[in-house]
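For this depiction, one protein chain was excluded, whereas all remaining protein chains were kept in their positions.
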Amino acid sequence: MSVANVSDCRPKTVRLRYFALLREQAKRDNEVRATTARTCAELYFELQKEYSFPLPLSQMKVAVNEEFVGPERPLQAGDEVVFIPPVAGG
Amino acid sequence: MSVANVSDCRPKTVRLRYFALLREQAKRDNEVRATTARTCAELYFELQKEYSFPLPLSQMKVAVNEEFVGPERPLQAGDEVVFIPPVAGG
Amino acid sequence: MKICQFSLSAEPLSPVLLSRALSDTAAGAFVSFEGWVRNHNRGKTVVALEYEVYQALALKEGERIVAEAIAKFGLIGAGACHRYGLLGLGEIAVWVGATAPHRCQAFAGAAYIIDEIKHRLPIWKKEYYATGSTAWVHCSEHSH
Partner (left out) sequence: MKICQFSLSAEPLSPVLLSRALSDTAAGAFVSFEGWVRNHNRGKTVVALEYEVYQALALKEGERIVAEAIAKFGLIGAGACHRYGLLGLGEIAVWVGATAPHRCQAFAGAAYIIDEIKHRLPIWKKEYYATGSTAWVHCSEHSH
């Protein structure tokens, strides 16, 4: 295991915000969470187990620190992560 | 010459209204006119000579009694005839 | 009942009042078009416009155009109003509004109405230029 991976596995603290369906399902609109997830995708799987989110990751978009990112983006301590269920403007 | 054609050749009185370019060229916005023209097209040629209308009939639309008609429509006494130069709504 | 309105106005147009007439809680989409008097056309500086209209025929043709759009695109309602007389820069020369269940219909309907108005309505436009000259322009020579 490389040094980088060891570093990735340490728990880090991230902030989550929940909207719409996810907010209702998680029964909260934000949380500060210590996680060993290395990527946004891994974090979603962790949350999905805990809150029984019905939507697969493939239907979500992901934003970190107020910008859209891919699901494989590595998580860093202090990140604000938002999983975005299907939207409906207009 | 048939009876109908004899009838067509008698002078009949029509009312004309002029708009835009034709109004400026004719120096009037309407007139009552006795004419032997049998059709709207013939009437236009008559007017074109008198007022030097610059536009050929092919660029005009014709309205009789507040409805669009073809240029070959027969003229009848009492018709209100309007030759419509190219329009520009909007 | 479908709302289908066409009018001519010597006074400045009010988009608020015109669109209010199309209010309908069955409509999800509203599209409006406004033609504004702009300060240039074909390379010339325009200072004002004058519209001259053959009212009786314009009202009939305008209503036909709006009714065609409603039928063609399944609109819930549509309306248009054309200004005439002398207009200054920035004033609204024509207003078109269309409502529909879905936005594609409303966009297509409004575009149809303004296209047909430009080509079919017996109304004429005189441009007043900064040079002092004027010209009758028509829709094959320019477009908004």
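Each chain gets a letter, A, B and C, in the order it is written, and its residues are counted from 1.
In this text, a residue touches a chain if its C-beta (ideal position, glycine included) is under 8 Å from a C-beta of that chain, and two chains touch if they have at least 3 such contacts.
Predicted, not measured: the structure shown is a model, and the values here were computed from it.
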Contact list for the unshown chain, restricted to visible chains: A, C
Contact with the hidden chain (one of C:I3, C:A29 or C:V53): C:A29
Subunit A residues that touch the omitted chain in the full complex: 17, 19-21, 23, 61, 63, 66-68, 82, 84-90
Contact set of subunit C toward the excluded chain (per top definition): 15-16, 19, 23, 25-40, 89-90, 99, 101-103, 106-107, 110-111, 114, 143-144
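Here is the rule we use: only the chains that are shown with their structure count from here on.
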Distance from subunit B to subunit A - Cα centre to Cα centre, in angstrom: 77
Interface hub residues of subunit C, defined as touching at least two other chains: none
Multi-chain contact sites of subunit B, meaning residues that touch two or more partners: none
